[in-house]
Structures are given as C-alpha cells and as structure tokens.
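This is the structure, below, for whatever I ask next.
A protein chain is absent from this complex, but the other protein chains hold their places.
For subunit A:
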Amino acid sequence: MEREIILTSDGALPDDLVVETLLRLPVKSLLRFRSVCRSWYGLVKNSNFIYKHLKKDDNIRAMIRCTYYDDTDEYDELKSYFSLVPDKTLRDLSFENLDPKIPGIRIGPYDGIFCLFNNPRRITLWNVTTNEFRVLPKCRAHLPCYTTVHYSNFGFGLDPIADDYKLVIILTLWHEKRREFYDFSHVTVYTFSTNSWRDLKGFEMRHDYMYDRIDNVYLNGFCYWLVLRTDYHKAILSFDMNGEMFEEIQGPNIPEREDIFESSLIPWTLGIYEDSLGLLYSDKYAHSFDLWMMKGGSWIKYLTFGPFIETYQPIGYWRKGEFFLQSNNKRLILYNSEIKEMRDLGITGLWFSVHILKESLIPIKGEDVLVDLFDIPWNILGITDSILS
C-alpha cells in the first residue's frame, strides 16, 4: 500500500510550491488535474498561470515538415508529412504525423495555436495541444472595385497591451481591368476577444512586396515578414499588433554582389533567437553562417559558425547555439555551434521546414460556462504573486 505523505501538520505542500510544480507539467496532465479540486481547476484556467506555463524555458518541441521523393509511387512521387517530435532533446525521433488531423494549409504555431485553411472561405484556430478549435466568422473584406485577391499573407500573435490575440491578413490585389497589381494591399484584422473582423484603413500599404513565406515571425507584440522589394533588395516588414501600423526595416549590412539579382537569391532565415529577432545568413557559395540579431533597434553580428567542408542550407532555429541545417545529401542536421557538433537527425527530404511548438493552455473555444459556476479561490494566486509576475 502506498504510504501517505505527511509533510506539514495538514500534510499538504504550500500553494506556491504547488504552483511551481504544476508549471512544470505538460498540458495533458494539467487538463486532467483540473478535476483534482476547485483551486487547481481555477489555477489551470488562470491567465497568469497559462502565460507563465507557456513561457517556461524548456517548453519547446520541434515540428518538422518534410517533402520527399517517393520513387515507389509512380503516380505521386512527391510526398510530404508534418510531424511533431515529442522528445524535447531530439534524441528519440519517433514522431506523431499530424497530417491526418490537419489536412490542407496551415500557418503557425504561435503560442501553440495554428490557423487552418482547410475549410473553404473559413479559417479555424486550433490549439494543437488541448485539441480545441474555433471556427472564425467569415472574413468579408471590402475590396476596391475590379480587384481580386492575388495572394494573401498572414500574421498571428498577441497584442500585449490589449492582452488579445490578433490575426492579420495582408491581401495583395490584382486589378482585373488594368491587368496589373492594384496600388495598395488590403489589410484585415481578426480580434480574438470580439471574435470579429475589421478592415484596416488610414495608411497606404505597399503592394509590390514579394513575401518569402505566407506566415510571419512573431516577437513581443510585432509580426515580421521577410520581403523582397521590386528593386531586388530584401527588407523586413513589421506590424505593430497594438498600434496596427506597418514599418519597413532594413536588414543587416551584408555586402551585396555586383549582380543585385544574384544577391537577392541568397536566403535569409528569419526567426527568434534568445528572445530577439534573428537572421541567419549564409553566402550561397560559402560554407559558413552568420547569425545577426536585432538588438536595441540595430543589427549586430552575434555569432559565426563554419566554415564547413560541405555546404549547408539554413532551415531554422532551435535552442541556444543550435540550428537546423540541410546537408548536400538532403539530410536534416542539427548543428550545435557551441560544441561544434553536427548531428544527423536521420531524415532525408527535398525540403524541410522546422517549426517550434510551445505547449499552450490558451483556451480557443468560446468562454467556458463552468468558470462562472465556481468561486475560484484567487488567494492561491495571491500568495504566488512573486512567481507569476
């Protein structure tokens, strides 16, 4: 028989230690432990707790999208899968294939939330860990006469001042009569708390960007997209989630080739590195990489790694000092720049993208009626103010 734990006179851990312990649990355990008692239920639903849990340092997992060549299938040779690797250390690479769960186009995840575009004309938000969905109302953008949507780009993230998630869509328009791009892009914003869309007005959004990816990088209240201008210079477009303004940011001062078009083909890999905007750059014909970081409004070259004998393509960011690369023989590599170690992850593919998933308790469904039924003992959080602040 299991022995009872008698610790203090009432045999329980103090509330602050309970909170500290629960913060370290996976989402699945926390959803189960909501039914332990009312105070735990209230805690797991508390927005401070949810935020603190989300921001825990080791709350990252890799999601790998791999497109590969399947020569056993004569009709459909190019195949792809989208997988979640549960092992945080990436030693055990057995994964869960998420394709059956989320077919079609998806962007994200941001704070554990994906935007799915599998339903025609409807967007669904999906918290991958809690498996909760929210189908958004139809987006009815009021477009200028004779224009149609040529392509769309997306940004999703938190407005930290309003404490509200927003989805921003930039629509690049085509003018049917003039047979050319319309002068301005159209921007529409979905707000999570009001569950509604509205068009953004009051500024002229350049129409002539080519976006590197359909989705964004989000950091501290701003969405960032890597764009190519018509003059073949690269730049970064930022969107302030609170002020709802766009701004074009210059990239780092990287020497360009004489042929500016050729320069534009060299990939920049935008991402988050140690809570700053990072830009990984490798000259196409060189074998080394520079990591630039945006610090206090300007770019600094933060670290350089290589040169390697072989060439590698940058794929993405992992933990401190670690980067995903693709080798010449199409293998996914995890490179640790601190100990200078290349680790072959044993996956072969033509194209890879790696996304970082943070397990998140953020509720996606509409307001839960159960919350109102309970008298939540907020004192449990009052005691832990120092932990949660």
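Remarks
The rule is short, and it goes like this: a residue touches a chain if its C-beta (ideal position, glycine included) is under 8 Å from a C-beta of that chain, and two chains touch if they have at least 3 such contacts; residues count from 1.
As a convention for this text, contacts and distances are computed from a predicted model.
Look at the chain that isn't drawn here: its UniProt entry, checked against "Entomoglyceroporin 4, isoform F", "SKP1-like protein", "Protein phosphatase 1H" or "Rab3 GTPase-activating protein catalytic subunit", names it "SKP1-like protein".
Among A:20, A:164, A:212 or A:240, only A:20 touches the chain that is left out of the view. Residue-wise, the contact with the chain that is not shown comes from A:28, picked out of A:28, A:55 or A:213.
When the full complex is taken into account, the listed residue touching the unshown chain is A:36, out of A:36, A:105, A:245 or A:300.
Along subunit A, the points of touch with the absent chain fall at residues 2-8, 10-14, 16-18, 20-26, 28-29, 31-38, 40-41, 130-131, 338-339, 368, 370, 373.
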